[in-house]
Structure formats: C-alpha cells, structure tokens
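Only one protein chain is missing from this complex, and each of the others stays in its spot.
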Amino acid sequence: MYWKFLRGGAHSPFTGFSWASRGGVWVTADAAELCIQGIHACRIADLPYWLSDELWEIELADPVREGEDKVVGSRARLVGRVVDWTEQMQRDLSEGCVRRTGLHAAEELRASGLSEEAAALEAGSLAELSAVVVAIAGRLPGRASRAAVKLCGYLQDAIEMVDVYPVATIAYIAARAANQRSGPAATNYYVLEREWQSGWLAENLRLAADL
Amino acid sequence: MMAPRECSATAGVDAELCARLRQGDTSAAVELVKRDHGIAMFFAQVMRGYDAEDLVSDSWDELFAQIADGSVTSELRVALFNQVMARLNPAEPTAQQISQPPEHTFFGAGDRWEGWWDRAPAPWPDGKRPERKQVLNALSRLSVQQRAALVLRDVAGLQASQVMEVLTPVGEVDILLDSAREAYVVELDREISGS
Partner (left out) sequence: MNASDTRCDVVSTLIMSWHVGSLREQDRNAFEQHLLFCPPCLAQSDKVGLALTALAELPVDPPPELLRRLAERTAPRPRGG
C-alpha cells in the first residue's frame, strides 16, 4: 500500500485530474493524461516532500518503479482517504515545524556562545516565540554566526507564514533552515529534517509500515 | 502536465479516407469534415481576425477537388491548412504585444530567500477558466507567425515538419513555438487580470 496527496476535492495537485470522478476504479496514466512517467505515490519516507490538502491510500499495480522521493506505477486506484489528515492535523504539523526551526536556530545560537538566547528560543511557547525571536534578532549582529542570524530569520518567516501558507511551505522552511546548519559537512540536515517529518506523519496518522 | 497534443489524423487514416472518398463513400466525407472543420475554422478565424466561414468553405471545395483528381492522397489536415493559408490575408496583431511580462521581482543576492518571489504575479480568481473571447483576444495580439505556429501545433496537433510545410516560418519552429506559448500566456493573463 502507498499513499498519495491530493488537492481539495481529490484533484491531482498539478494536472487537476479528478480522482473523485473515478471512484475506486483503476486508472491508467495514459488514459488520464496524468504524466508521461506514470502515476506517482508515496512511501512513508516520501510523504513530507508532497504534502497537500488530502491524503489517500492508493494501490499501484505491478510493476512499481521506485524513484527518488516517490514510487511510480502505470495503473492505480484510490483505496480510501486518511481521514485523520485534517486541517487541524496540518496545523499541528506546521506548528511542529515552527518549533523544529526554532530548535535549529537555538543550536546555532548555542554554537555562537549565545546560550541564554538559545534557551529563550527553546523555552518560549509558540505564542511567545515571535516576540522572543524578534528581541533576540536585534542583539545578534556582531555576536552571532551568519548561520545563527539566518536561522533566526527563517524562524521569523515560519512564524509569520504559519497562518497563511500551507503546511508544505512551513515544512519546507524547517528543512531549508536545517540545511543551513553548520554541522559536519557529511550530515544532510535537509534529509534528516524530512525524516523527522515523515516520522511525525507516520505516528500521528497511524500509518502502517511500508510493505 | 499536458502531454504534447498529437494529431489523430495519421497518414494511414487519411490514406484510407482518401480511398473511400474516391470510391464515392459519402460517410467518409462527413467523417473528414466533422473531424477537421472546427480546427480549420478556428485557425482561419485566429489568423484573419474575424469570421472565416466562406474562406474555409472554399478551402474544403478545393481539397475535395484535389482528392478526386488524386493530387492529395494523405495528410488531409495539412492539405486543408495549406488551402486556408493560401486564401488568408492574415491580420496584423490588434495591439502591441507585451514583449515582457509585467514587472515582478525576486529577492536579491544575499537575502536568505535569494531568487524567491518578492512581489509575485497575482493569481487568477478561484475557479476562473479562460473564455473563448479572451483566448481569441490574447491570440490576436501575437505576431502572425506565432499565432499560426501555436494553432497548428497545439490545437491542430501537426508535427513540427508539417507546421513548416504550412507556415514556411522564419527560423526554427520549436523556437517560434516556445515564444508563441509564452506570449500567449502573458497576453491571456493580461485579458483575465484586466491589466
């Protein structure tokens, strides 16, 4: 079993193809003019890269090709909607990603020797975070690393955008911020952040393990 | 993603239609005209700038004469467009084309969002679909060659080599088509946004 994110009304995010009008019937990629490649779907690890309004379980007929961040099949059918993926759940993930962005910023502040500021970012509630990061940002020039300044900037962006932009945007900001971490060069913080996000989704949506 | 539109009028199908027409099969005539009349009318209207029923009707007469005398035996859509082109006096663009889209900006070098939208273009209203009149108005502002290339390739589904045959373009068809598509979207956006 795999999963597929769709726009509201069970439409393909890019082509607008209406899955809803097909019910649970098998759909071929060619017939639906969906994509030259085929019909895309997600394993659990792929989910954070494709976040959208609705999440569905989808069955792909063999052969299923494994790709980067997705799997592809030539025939598929929707099995059922993951009803727990509600607007509130999306908001919860967005807020979790804001928190994660704050944690990354805090680590960079700590690495710059600004432990007090780091602790303030980690301790504040989400509602307080905006005021906290604005206050901290004003004290950083000349004291903090470029990475710390940048990550505090991303934290401000995430806070400002959480009420206006979809969860995919906030999740991306968290991953992009993580990617700016000044840790070991071999560490892919972007991928690690996406892994955190997929773990969150699997746990909170009670998704079965990959087949 | 839109798969490139392919012409349903394959050489094999058209050769069979020609054979049936020469044998007096009237259903073949109906089939051919029903298949290609709409696209020919649209092409003529886009190129001429106003209704083109007479022009397309004359083009059909000439094509049927060519089928009857054996001078056309396949690629009927291409032959029809050639007839239409021969009768056209293409209208020049109705207004100055916006060669550059409206100014929108991206965050500059050094910004943590370098290259991302700073001032993004406005989206169309939710659920908005372009109307026929808006499409025709947008196309009327393209150059003659751009209009022709766009309709022949993306509406009529002709191959690039067939577009060359009908249009005799200046330069590469693919480059002309790229510029036509971009210009069409800019002009249609202008129609819909009212700017």
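As written, the chains take the letters A and B, and residue 1 is the first residue of each chain.
The rule we apply is simple: a contact is a pair of C-beta atoms (placed from the backbone, for glycine too) under 8 Å apart; a residue touches a chain by one contact, two chains touch by 3 or more.
If you're wondering where the values come from, they're calculated on a predicted model, not measured in any experiment.
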Notebook entry, point to check: For chain A, which residues lie in contact with the unshown chain of the complex?
Noted result: 13-16, 36-37, 49-52, 67-70, 165-166, 168-169, 171-172, 175-176, 179, 190
Next item on the list: Could you list which residues of chain B touch the chain missing from the display?
Entry: 1-5, 21, 23-26, 28-30, 33-34, 37-39, 41-42, 53, 57, 60-61, 64, 106, 114-117, 120-121, 123-124, 128-130, 132, 135, 150-151, 154-155, 178, 181-182, 184-185, 188-189
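Everything that follows uses one rule, which is that only the chains that are shown with their structure count from here on.
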Check: At what distance in angstrom does the C-alpha mean of chain B lie from that of chain A?
Finding: 41
Checklist line | chain A residues touching chain B - in the complex, by the definition given at the top | finding: 14-15, 33, 35-36, 150, 153-154, 157
Notebook entry, point to check: Quick one: in the complex, what on chain B touches chain A?
Noted result: 1-3, 112-113
